[in-house]
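In this view, the complex is presented without one of its protein chains, the others remaining in place.
Labels for the chains are A, B and C, by order of writing; each one numbers its residues from 1.
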Amino acid sequence: MAAKGRTQNAVARLFAHWRGAVAIVAFVLVWQILGTMSSTFGGKIPTPIEVTQIFFASFVDDPRYWRNWAASFERVLWGFGYAQLFGIPLGIALGLSRTTEEIVFPVFEVLRPIPPLAWVPVSILFWPTHEASIIFITFIGAFFVIVINVFDGIRHIPERYFWLATSLGATRWRIFLRIVLPAVIPSVAVGMTLGIAITWDVLVAAEMIAGDLGLGRLTWEGYVSNTPEIVIVGMISIGIAGYLSARIVDYIEARLMPWAQHDPKFRGRR
Amino acid sequence: MSGGELRAESLGKAYRIKGQAPVRVLDNCSLAVAAGRLTVLMGPSGSGKSTLAYILAGYVAPDRGRVLLDGAAVEKPGPNRLMVFQETTLWPWMTVADNVLFGPSVRTPGAEAEARAKARDLLRRFGLLDFQDKFPGQLSGGMKRRAEIAQALINEPRVLIMDEPFRGLDVMTRELMQEYYLKVFEESRPTTLFITSEIEEAIFLADVILFMDPRLGRVGRVIEVDLPRPRTFEIMASARYREIKEQALETLYAHEESEQYSPQQTPTGG
Amino acid sequence: MRSVASAPATAANGAVTVDAVGKVYGETMVALEDCSLEIAAGEFLALVGPSGCGKSTLLNILAGFDHPTRGTVTLDGALLASADRAAHPGPDRIVVFQEGALFPWKTVLDNVTYGLKVQRQTAPEEARARALDMLARCGGLDRVAHQFPGQISSGMQRRVELVRALINDPRMLLLDEPFRAMDTVSKGRMHQHLLDIHAQFPKTVFFITHDLEEAILLADTVAVMTTRPGRIRSRVAVDLPRPRHARMIASERFVALKEQLIAAVHEEAQKAFERGERELA
Partner (left out) sequence: MALRGGGGQSSMLSAIVNRRVGLMVFGFAAAFVLWYASVNWLPFPAFRRLPDPAGVLQEWLSRDPAYGISVFTADYYVHILYSTYRATTAFALAVVLGVPLGIMMGWKKTVREYSDALLTLLRPIPPLAWVPLAILLFPGTEPAVIFVVFLVAFYATTLNTWVGVRAIDVAYFRAALCLGARPVDVLRDVIIPGAMPSIFTGLQIAMGAAWFSLVAGEMIAARYGLGYVIWEAYNLIQYPTIVIGMVTLGFVGYVCSALIRVAGDRLMRWHQKNIGAVRG
């Protein structure tokens, strides 16, 4: 009886999502119809078929296309990586020492609202190479969000976690290692998830403005050469790249917090 | 190893919240937690019971007065007097075994094997042996509480302070937990200060009940509970039990001033 | 004294019959099985039983949030719920929830008048007048009429919720462990308030609780439910005189009734506990 129950649930689940499938198919159809009509306003919209044709015709087997992927991913990796490397310790320091917070946090709060892309000119001036200047922009994108999340995470560690550890005779250093660091992992996870999305968003624009290689650049070249098909190929590629990075971050999170899978309080803290 | 005697002498404590008049919580409050006995501290929520517990455990400094353990003044938190908090305080990222072993592992890293043996024995007695590698998030409310008591008792504290530990459990689990702790207490007689706002729980567990008088901010009446041990549920039907309950209710309603409904009354008192 | 403008006094005054009700969730989880219960008009019935035995499921079916898989429920002879009849809540059966469900974004007064407002049968001024009058009669709650629920104590929130229900003159009141998280003293006070309110506005009451003393002190009858799948195992008539008072807890009769219930409930609790621990292992 239970086996029948399970298959029925599977069918029900599939059936439940048919509306989702219909919506996507409808979206593609509308896009196709709009494309084929001679568009009355603005530029011509390439149809899904045209886009797929151009993709398989001149992109799939063109090594330069895949080098764009590599360039973008490398910039995301470095920028995002450095942001965690510097951001997490700063967030912890702000959270643990009131003096550091009172000195550093106000300055941090003045810089935080400045949009990452506003840093592009200064970044180009400061950094010797183009590559470094773009990586700095992706760094800025992810840096502020990881610091604020870790700082917030530290402040919300229940006081009794420290009290109990102190009672049991733990030194401050041991409390830092076995209580503070594990307790802050969930907020690191949230910071990384938000950070990776912002990193891609910022990278694309930075590449459009100042890059010479990368998926953002590819999209920009599509615009400059007035071939919207390439623009859309670029956009879809960035979308997939962004999606993959998000899944990688999710995987890292699952490894960092094995206990979160079981504790509803931590799961789903997006 | 018999428990120690904990004594508080004329404790005073007031909370200062910015922009509001200081709230006096404890005023010239003295009490004694006799060695090897189960002392219950009883009173309505918001009468300073938790604050008193934090002071006795050394987490909060009193404005006036001092705390003595076996005659010697104590201030800093230490393994000689451990507390089970009202909200679960198992570290979610450590397995049940690691939570229980935390105390011995930080104080005597060398004695790993001996600590493990003691932990296994405690977990077996608490019916948690086959949950030792699970995370707290996977345990039921009652099991978490038993793990916390084991986490404290492995360190053989001179005094165990429990702040409404069974509040929030459904009544059935609560009754079973009460029976559970009675069994543990009656075996090794650790000095226990048990805080509660439930009258039946107080009488069922206590050798002596101290009633917190919220208006005066100190312990008012004291009632000896001379019911025989080991205590079982049937005792709740005995005439002596009803007599004690009558006196206790009288004390509670005497301490109770008329329900003031000041708009800023905080539903979650200290 | 009956409430000021009660609904036209029809024969309908809250007699409930639960006939062999069963409830299965998904394919495998049987919450209720062959559950039958009679509640006379104006009777205050308390339902006790181990946690997870289906008490709330039965309440949800009576209130119309859920419908039974088998069996029927009738209210004053009219079919209320059955396997193929869509469940629908209504102002004739109002629930007071365990965690409390006063709308935090409405003042106390707007909460109380909400039922009359959405039923669109009473002019706003009259609704406000009746609400203020009723709040005053239930322990001077009119003093907090213009405050938000977040600003008053949980005890007062409970009483406002009762007034919000009673002002609609329901045929039946359903209380889901309303005093669960309260300490002894506030609980004692709430019992007194509920007894006073019940005396002023006699209704059929279906009251779920774990606290046996509370059940005996408040109810005319205490029904005991078995562990899952839930079934009514036994009924104990509480022949204590009304109006009831907290002092009665010490009386001989009260203790005898309590002993009778302790045995039944404790046995069911032990069975539920063992199954619970096994499931988690």
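Keep in mind that, in the parts below, contacts are C-beta pairs under 8 Å (C-beta built on N, C-alpha and C of every residue); 3 or more make two chains touch, one makes a residue touch a chain.
Every value quoted in this text rests on a predicted model; they were computed, and no experiment measured them.
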item	value
Contacting the left-out chain in the complete assembly, out of C:Met29, C:Leu79 or C:Val118	C:Val118
Subunit C, residues in touch with the chain not shown (by the definition above)	63-65, 89-91, 93-95, 97, 99-106, 114-115, 118-119, 148-151, 164-165, 168
Footprint left on subunit A by the chain that the document does not show	16-17, 19-24, 27, 41-43, 45, 96-99, 102-107, 110-122, 124-128, 155, 159, 162-163, 166, 172, 175-176, 180, 197-198, 200-202, 204-205, 208-209, 216, 219-220, 222-223, 226, 228, 231-232, 234-236, 238-240, 242-243, 246
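In this text, only the chains that are shown with their structure count from here on.
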item	value
Centre-to-centre distance between subunit C and subunit B (centres being mean Cα positions), rounded to whole Å	33
Chain centre separation in whole Å, for subunit B relative to subunit A (CA means)	46
Residue numbers of subunit B (touch at least two other chains)	138
Residues of subunit A engaged with two or more neighbouring chains	none
Footprint of subunit B on subunit A - complex, ascending	158, 160-161, 163-171, 174, 178-179, 182-183, 185, 257-260, 262-266
Residue ranges of subunit B touching subunit C (in the complex, touch as defined)	44-45, 127, 130-131, 138-140, 143, 168, 170-173, 175-176, 197-199, 233, 236-237, 242, 245-246, 249, 252-253, 256, 259, 261, 263-265, 267
Subunit A-facing residues of subunit B, complex	54, 57-59, 77-79, 81-83, 85, 87, 89, 91-94, 102-103, 106-107, 134-138, 155
